[in-house]
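Just one protein chain is left out here, and the rest sit where they should.
Moving on to subunit A:
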Amino acid sequence: MRYSGFRVIAEALTGHKGWKPVWRDPAPKAEYDYIIVGGGGHGLATAYYLAKEFRQARIAVLEKGYLGGGNVGRNTTIIRSNYLLDGNEPFYEFSLKLWEGLEQDFNYNAMVSQRGIINLIHTDAQRDAFTRRGNGMILNGADAELLSRDQVRSMYPWLNFDNARFPIKGALMQRRGGTVRHDAVAWGYARGADLRGVDLIQNCEVTGMRIEGGRIKGVETTRGFIGAKKVGVAVAGSSSKVMAHAGMRLPIESHVLQAFVSEGLKPLIDGVMTFGAGHFYVSQSDKGGLVFGGDIDGYNSYAQRGNLPVIEDVAEGGMALMPAIGRARLLRTWGGIMDMSMDGSPIIDKTHVEGLYFNGGWCYGGFKATPASGWCFAHLLAKDEPHKTATAYRFDRFLKGLMIDEKGQGAQPNLH
């Protein structure tokens, strides 16, 4: 069923009796050409682009829970391409371009809203760094703009511009950045993949991998063995657990990142704002809730819930930036598990096992990467060579000293 305004009106006039389930619920077949492990944003996007852009093949997505039940449903929905380094920026700009055409492409309303993102500047040195970053973005085909203090003030007059420690002196702005309805991204990709014959198999956890003579033969699951010519793993948050089935240790630690939503407020912030110096970022949802967050908790965790010290830290950052937030009540907080890689950048690569491919290490920036991650992983699975924007995302970059370290923190995952 194709969605359209006409369809909505027709259904409204006939009691909404014509809507059908959006995807099938098939049982696993004995064998597939491609198995994608992980029915989150990246896995579903991979299956969608693989079926649509690259190969007519027998494809299945295996999900241990329900589709979109992991980090694609737990993030703060921001899209942007404001990276500095050559290994990253072309990839994230490719992703932002895919976001811009996504809803027409998969015929699903993902509420892509390019409401603009600003990164606040507090010192001359930071302005220099952001100027350099902005130039890097422009050189890679993205948009970037340096805002003066007065320009920021005209947008958000209620910010605390004269904070003694971090006075606001301007901002780096990317107008094409914004937010997207995160769940709808998973649902749109799932529907698009299902329409192209991909089997989306839920409640099917991978419990082992069958590897013979250095080649993948299939995966053991809670619903039995499923054979496959190629297996792509896209399970960020659980990457180490799944790849351990292939005997691999990854350059990744799992960390918990918390997010927060306030009660619904009147329109206050029409874009996205980051206050990096204060470990705080914020946007406002269409329902009015302030959606905000800060740093990861900082220690390895698979708990999907955080601890109070970070909640306190984020609240302090919010108060320092926008004292008006002090009267707002917090509606809920939650945590998601991040694949924190050793240099803060992701991995899309082959493994030492023939036919086994890996996509992960997205740190806390995986959501914005979803379309390009899916496209590039599908490219790698179909053609056995990396997409031109993802050539740097290799496993061996750590051994070779070719790290993509945006923050310059070194091999210390909890600092990225």
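We take it that contacts are C-beta pairs under 8 Å (C-beta built on N, C-alpha and C of every residue); 3 or more make two chains touch, one makes a residue touch a chain; residues count from 1.
The definition used in the following text is that contacts and distances are computed from a predicted model.
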Protein that the absent chain corresponds to, by UniProt name, given "Sarcosine oxidase subunit delta", "Methylamine dehydrogenase (Amicyanin) light chain", "siroheme decarboxylase" or "DNA-directed DNA polymerase": "Sarcosine oxidase subunit delta"
Identified contact with the non-displayed chain, of A:L102, A:M342 or A:I404: A:M342
Sole contact to the chain not displayed, among A:H16, A:R215, A:K241 or A:H352: A:K241
Absent-chain contact - pick from A:P309, A:P323 or A:G408: A:P309
Residue among A:N140, A:Q258, A:S301 or A:S345 that touches the chain left out of view: A:S301
Where the unshown chain meets subunit A, residue by residue: 238, 240-241, 244, 249-254, 298-303, 307, 309, 342, 398-399, 411-414
